[in-house]
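Note sheet for the following structure.
Note that this complex is displayed minus one protein chain, with the remaining chains in position.
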Amino acid sequence: MGYRPADAMAFPRFEGISTFMRLPYVQDLQGVDAAIVGIPFDTGATYRAGARFGPQAVRNGSRLLRPYNPGLKVEIFEHLSVIDYGDLPVVPGFIQESYDKIVEGLEPVHRAGVVPIGVGGDHSIVLAELRAAAAVHGPLGLAHFDSHSDTWDAYWGQRYTHGTPFLRAIEEGLLDPARSIQVGMRGSLYDAGDLQEADRLGLEMIATDELFDLGMDATAERVRRRTGDGPTFVSFDIDFVDPSFAPGTGTPEIAGPSTREVIRLLRGLRGVNAVALDVVEVLPAYDVAEITAMTAANVIFEFLSLLALRRAG
Amino acid sequence: MGYRPADAMAFPRFEGISTFMRLPYVQDLQGVDAAIVGIPFDTGATYRAGARFGPQAVRNGSRLLRPYNPGLKVEIFEHLSVIDYGDLPVVPGFIQESYDKIVEGLEPVHRAGVVPIGVGGDHSIVLAELRAAAAVHGPLGLAHFDSHSDTWDAYWGQRYTHGTPFLRAIEEGLLDPARSIQVGMRGSLYDAGDLQEADRLGLEMIATDELFDLGMDATAERVRRRTGDGPTFVSFDIDFVDPSFAPGTGTPEIAGPSTREVIRLLRGLRGVNAVALDVVEVLPAYDVAEITAMTAANVIFEFLSLLALRRAG
Amino acid sequence: MGYRPADAMAFPRFEGISTFMRLPYVQDLQGVDAAIVGIPFDTGATYRAGARFGPQAVRNGSRLLRPYNPGLKVEIFEHLSVIDYGDLPVVPGFIQESYDKIVEGLEPVHRAGVVPIGVGGDHSIVLAELRAAAAVHGPLGLAHFDSHSDTWDAYWGQRYTHGTPFLRAIEEGLLDPARSIQVGMRGSLYDAGDLQEADRLGLEMIATDELFDLGMDATAERVRRRTGDGPTFVSFDIDFVDPSFAPGTGTPEIAGPSTREVIRLLRGLRGVNAVALDVVEVLPAYDVAEITAMTAANVIFEFLSLLALRRAG
Amino acid sequence: MGYRPADAMAFPRFEGISTFMRLPYVQDLQGVDAAIVGIPFDTGATYRAGARFGPQAVRNGSRLLRPYNPGLKVEIFEHLSVIDYGDLPVVPGFIQESYDKIVEGLEPVHRAGVVPIGVGGDHSIVLAELRAAAAVHGPLGLAHFDSHSDTWDAYWGQRYTHGTPFLRAIEEGLLDPARSIQVGMRGSLYDAGDLQEADRLGLEMIATDELFDLGMDATAERVRRRTGDGPTFVSFDIDFVDPSFAPGTGTPEIAGPSTREVIRLLRGLRGVNAVALDVVEVLPAYDVAEITAMTAANVIFEFLSLLALRRAG
Amino acid sequence: MGYRPADAMAFPRFEGISTFMRLPYVQDLQGVDAAIVGIPFDTGATYRAGARFGPQAVRNGSRLLRPYNPGLKVEIFEHLSVIDYGDLPVVPGFIQESYDKIVEGLEPVHRAGVVPIGVGGDHSIVLAELRAAAAVHGPLGLAHFDSHSDTWDAYWGQRYTHGTPFLRAIEEGLLDPARSIQVGMRGSLYDAGDLQEADRLGLEMIATDELFDLGMDATAERVRRRTGDGPTFVSFDIDFVDPSFAPGTGTPEIAGPSTREVIRLLRGLRGVNAVALDVVEVLPAYDVAEITAMTAANVIFEFLSLLALRRAG
Partner (left out) sequence: MGYRPADAMAFPRFEGISTFMRLPYVQDLQGVDAAIVGIPFDTGATYRAGARFGPQAVRNGSRLLRPYNPGLKVEIFEHLSVIDYGDLPVVPGFIQESYDKIVEGLEPVHRAGVVPIGVGGDHSIVLAELRAAAAVHGPLGLAHFDSHSDTWDAYWGQRYTHGTPFLRAIEEGLLDPARSIQVGMRGSLYDAGDLQEADRLGLEMIATDELFDLGMDATAERVRRRTGDGPTFVSFDIDFVDPSFAPGTGTPEIAGPSTREVIRLLRGLRGVNAVALDVVEVLPAYDVAEITAMTAANVIFEFLSLLALRRAG
């Protein structure tokens, strides 16, 4: 049998070292299907900094999770052996050095056949995550949930920030735009051209207005169709969720989906061939009663459920 | 004329000793229809503790309430004489001793023909509340709003916690399962069997997914039909509400109903023969700008309105 | 070219003196179309005080706003020259003296043909804002978004508070009731008569229950129809929004609209002939992660977008 | 026997309606020696508002107090019958009307031979408190602990604010300057003349620098000597305490005394003939873990101890 | 070489699973000198609950600690092999069952010759800690730092709470009163007799007033002299520290020592033969910017330094 969480009936849920869902903290990838991997890098942030404390917060916020997902009708750990792999070393203040370390840390995970679930950190980390995944799996499809497209070319003349990773990833050939889709963009923009960027890059985009018009199920269907059967990266920026449900983030945009809508959307992703996933931009210094951390933990819980279902066949 | 709140036009609402809605603090049950009864016991909590400060918080959070309910078109105090009865003495750390004191405190209230509205405290108190109510009214119907079913058998080998009271109540014959219904269960579970527990016990359950499918009005209709005309206990765990609207609670589950939905649901309970009600699991140490306390206070306000309407005939 | 915000690509958004959207702080009205005007007066508050820090909070919370509104498809500053005019001097503790100063401060703005966007402060300031506007434009239509009608006659014998300004304004002939509408009233009331007050005054009222029944688009249409082509004052109390999305306010009422609904409603106001607007009742001491301030800033952003569209023709 | 607090061994301290020290809430002055009187008026505040919630906060923060003072070696309630008298009605936003109500509320207390302990509210209330006390006792000595002298003539042309009450009191003949002393002034000033104001008015002043040079015992001795045997008003602004120990206040000044120093100073006042006392400027919206409220509650506890000792002879 | 913390120069201090000082999380006692042991039990609390989250908070708050103590001139891990042993299982709500589990968990630690450093939890746990220690080492000396003596006989008729453990320990023969001392008692008391309790029990007590009169060095000398060479338990209730420095606790008492004084006092304990130590009553729900957690972590850091010095000889 694989790795599974501590038993809440023997060991109360507030007890024990904080790992994700109180899973074993293990660095041996043998016999592992999925690994929670903290990536506490936030130098790419353009507004509020502090996502470096995101992994710690999400671990603390995951303690209430139980193993069975009634929405997807799956007991995760019957099908999946999951560990908390700890954090990758990064170099705060230095994005290139950190990218190198993240790639170096994640490639062996992919090569071991383990699905990494990254916990940010700001969204700049996704470029390194994509480099590691693409090195093993080739160009990836993308299912990207976010209130921002993160495809700007540069901020203040700098090409590597949390506002630019997906453009860089396309330039580097890490993504297959034809299998990539962005969901949830909203809020004010720099200019009208921002909206055409997805088109220009060959990405599909479902902005928030369209998301609500379509509804969660139809949107999920669009994501499944777009990403197809190929290896796919699922990237979830917590600011996709409305800030009332997830205040602890760096560049919040009001008027987004509720957690209920978000969970429904994620459950619709059943069947997506996710080879890597992440949740980014959790800033505990701005959180309230851990609701952002708990939301992020629940997103990962849905990720694990989807992986378990896929594994279950 | 009965007891009613202080006049906000004479005495600003931030003024005066904190009683619920600034009702008179009275311990004589003569001429009283309903009584707010604090039960600040939280030893039954399995995760965050601190609901012992719930009654104080709900009282503070009730100051803005005015006497007329426009949704139900009723001026509560034209029909109902209501007091703040203060808190029942409990023994923190000792659940059996506390149960005894709660029963001892509530039985005279029931015998005086007064409807107690308990303010928790964690949900373990409901077992004692049910014992007191059933001692006077016989086995009760139950309308239970909560994100958890609270029908587990034991935690860490212990049979009396806030996760077990309704199973105990059924075992003790305090509830009539055929007139009992649970609404709002959601979030991860220990295993698939948790879902069959309601069935096994003869309870009706409307989990959150079904709640949203049915809508609030149809769900209320189901509750009314189930509980029928017999004496009924209405128990409202504040974690029934989404944590964005009620962060100050002990075991929050994301993706729940909004306050708007909750109020609509409660207004649909018109006609239920409530002989006792409660609101539990308010933890002010995790609250924000009193929004949880105000939500709890508004739930009680709807309770009082329903009682007033029933009294008005 | 007119006044516009600092360039976020040259100057990161957390930088610089806090003006609204980092617009120039200017007190010369030449060449200006709209002006943000802080009115930090909160002596009219009947419950929580502290809205005097509202303008400062809304300015801080506006830093993330970019110039293009994708919902209304307009780059505000292509059509509109906007400044931050600073705060009007008020006399804390003294409402009549403050009213005089506010009127004195706003009349020149109106005479210069500039649309003032007031940032409160509690809602008592609207009486002075209306006096200044009506002095230049004559009796005004009103689009009033709020969870309270603010048409009570007096509190504790006092006729000038944040609960009475619209009744005073009608008495003073500043408003044309036939072109005035109130949207969003909810929560408990003092008595059933409160509901008839709008009728008695000749105002249209869409309380929250009706608002949800109608939907945002139809409500917006009702507001547009009611206010017609004449000069109109748009007054937005942040407590119109549900407290989960805007906890930092003085007299919150649960069960209100979400920010998504609010933004949709505001976008439907396209075409209204707004000669003055305001956002009031932001209390940062009760805010969380700036979500209330950001919501208020976004409301103003929609206001500016509407003005820009009207200017664009 | 007199009125005394609830028994903590029978009724846990977090339980029960929040009165000061859980004393009986009584409005009959018969058999009473001292009365806690809330005066939740904050319209006089020149910076942060919100002290209207001070009485509620201080009551909540007083729950941990036990009846015996080991520093002064006195069991308060063996010598003193004490009640919580509730709050006096005030008119928020209207200082003259509020002054009248406060005077009207306090005069009967004095006439009944009861020592009122006012809980503010901002410091403007002290003028009304002094009017009531002087009406019964004649001109009073003053022991005033504060980081500000509150003897400015006017703010923005207004003569009644929380910065002016002691000048007004002297002008009105309520104080005997020869028996009055101010302790603790610190922080930046408007100009050098502010320092000479006490001299000009005939008051003794011990600013913070001198306070530390003298030490607490010698300062207490100076206060005792100055106030003599005549009837004295003791007024304690919580901002006398360093903001690290009392952050929840309206106009904090850093670099003040610690609570340890404050308690020692207060204990040195043994023998002062206090006919009225107050604690003002507690703003719970800025407090942390109730430390300001608890500090205020302890100040009142020392007041009660001094009264008990004097009564004990 | 022994166990030591992660290298901050390789792995930034905000990184990695939260163990104390980022020490290895190990459950094998071989080659270990001291072990951090979380004991997250808070059912014994008489006022605020929530210390069950203390161990998690103290671990998070220990991340900034570096290995060298300049005050004591010792690099801890040159002399001491230290692990984080995780948390002992407890049974929330059930004190006897929890005591059994704590004893069962700690006895093997003592038998292995490892010094356990308990992290509470409320102070009731110390009875179980003492049982385990005395089972191996015989009756212990006690150095007890606290604002309360915790030698009451019972609360509400219950003999096992966080206010009674030291009386129980003496009754059970776990302590040698002649080698026991209590330091720091302050705040209001139930009655004058509370002060004689230490005398009656044969304990030495240095209450806060005497502590400040003596100074930290002389007090430390008194503690060293009293505890002598025999095996000693050092128990540190975080409420010994003034609440300004440690607001996150359950029953704060104002006017206590600063952290500077506390650290000086602890450094004076050099030479005490500590066979077990603990830090209790950290309640993160009431903490601010982690200052309480960091204070607790620093207390443990001083403990480790003292152990290292003793080991170094």
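By letter and in written order, the chains are A, B, C, D and E; residue numbering begins at 1 in each of them.
Quick note on the criterion: contacts are C-beta pairs under 8 Å (C-beta built on N, C-alpha and C of every residue); 3 or more make two chains touch, one makes a residue touch a chain.
Everything numeric here is computed off the predicted structure, so don't read it as measured data.
Within the entire complex, contacts from the absent chain reach the displayed chains A, C, D, E. Of the options A:13, A:52, A:123 or A:226, the residue whose C-beta touches the omitted chain is A:52.
Considering the whole complex, the residue from E:18, E:43 or E:69 that touches the absent chain is E:69.
Of the candidate positions C:92, C:116, C:165 or C:184, contact with the unshown chain belongs to C:92. With the whole complex as reference, residues 10-12, 14-19, 25, 38, 40, 52-53, 56, 59-60, 84, 86-87, 89-92 of subunit C touch the missing chain.
Contacts to the hidden chain, counted on subunit A, fall at residues 42-46, 48-50, 52-53, 89, 91-95, 97, 156-158, 160-161, 285-286. Seen across the whole complex, the unshown chain contacts subunit E at 8-10, 12-14, 63-71, 73, 75, 244-245, 258-260, 262-263, 288-289, 291, 294-295, 298, 301.
The definition used in the following text is that only the chains that are shown with their structure count from here on.
Residue contact pairs shared with A-E exceed half only for one pair among B-C, B-D or C-D, and that pair is B-D. For the two copies, subunit A and subunit D, the CA superposition rotation is 180 degrees, given to the nearest 5. Separating the CA-averaged centres of subunit C and subunit E is a span of 55 Å.
Residue positions of subunit E with contacts to 2 or more other chains are 46, 48, 52-53, 89, 91-92, 156, 286.
Interchain contacts give a graph that is no line, ring or star and is not complete, per the touch definition above.
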